[in-house]
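Please read through the structure below; I'll follow up with questions.
The complex appears here without one of its protein chains, the remainder shown in place.
And now, subunit A:
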């Protein structure tokens, strides 16, 4: 009833294989993209951008990246925070070394540098699997944070050890620095999110994505049918790290403006992104967005509900946030291991059939 599919015939394979085969879904998607690009920028305030939109968009990129590695290729990683730090420090070094280079290219270059680092730390995945790989990536997390703390070259010998993003502009509009308008920062991140999500979709339904999923589902069988594990696993690490590097770069340059590696890119960031992927749904692009939105918005909603509406003290709301987030992770792992994306899939199936369930 809600999905009116009558008359929605497919007459070619291209039509049948498109991302949104159902017409209503497709229109819905166009509407979301239109609203995100053409309407949201006009209604943004400093607060909505900094508390909601930027973290949501930036973590959506990180969740997409981790989803490629963990959700599509089955390689567990706890090094997300460290790889985000690589992106951030690459951005800082590039920004200060080449003041005239456009920030857009700096972000892309930072992603590429992170991809190289990711491949290096992905090498052990050829020998070790599962929990042991998680521990190896955990080592990457701690090593990278230690490295950026230890070597003053990375923070240009600044006395405080912090890195801070100078102002950079695109078409005369400041994207980084304190003068950046909220809508500019938002659009800048949105363009990356849109492009990378589009890229993910097309990677995962092509040859590369299928080889990732083959490795995930059973690596020995995949190897027997001719999937090269070296190339597949390392390409997953490279693409995943590229995404995470871009998110780290944006997180530092556009969102934070200044950062300290241990605090901004510590182990809790790795877990946060992992929770996003788990709650959103492993191996799903919609899941990456849903998970990021959920983890970013949950504290905001709880604060509005408990503090602004009920007048409770802020610390109790913060503690309840921990309780609910932790409880939900356990709940999802038990009840719906495929996360919000799977819930949505079930609901959609029901809606397509409704009101005739058989």
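Of note:
Throughout what follows, a contact is a pair of C-beta atoms (placed from the backbone, for glycine too) under 8 Å apart; a residue touches a chain by one contact, two chains touch by 3 or more; residues count from 1.
By definition in this document, contacts and distances are computed from a predicted model.
UniProt lists the omitted chain of the complex under the protein name "Branched-chain amino acid transport system substrate-binding protein" (options: "Branched-chain amino acid transport system substrate-binding protein", "Ribosome-dependent ATPase", "3-hydroxyacyl-CoA dehydrogenase" or "Glutamate synthase (NADPH/NADH) small chain").
Across A:7, A:178 or A:355, the single residue that touches the chain missing here is A:178.
Annotation: of A:51, A:203 or A:343, A:51 touches the absent chain (contact as defined above).
For the chain left out of this panel, the touching residue among A:18, A:158 or A:228 is A:158.
Interface residues of subunit A with the unshown chain, by the touch rule above, are 31-32, 35-36, 39-40, 43-48, 50-53, 55-56, 145-146, 149, 158-162, 164, 166-167, 177-179, 255-260, 262-264, 266, 293, 297, 300-301, 304, 308, 313-315, 317-319, 322.
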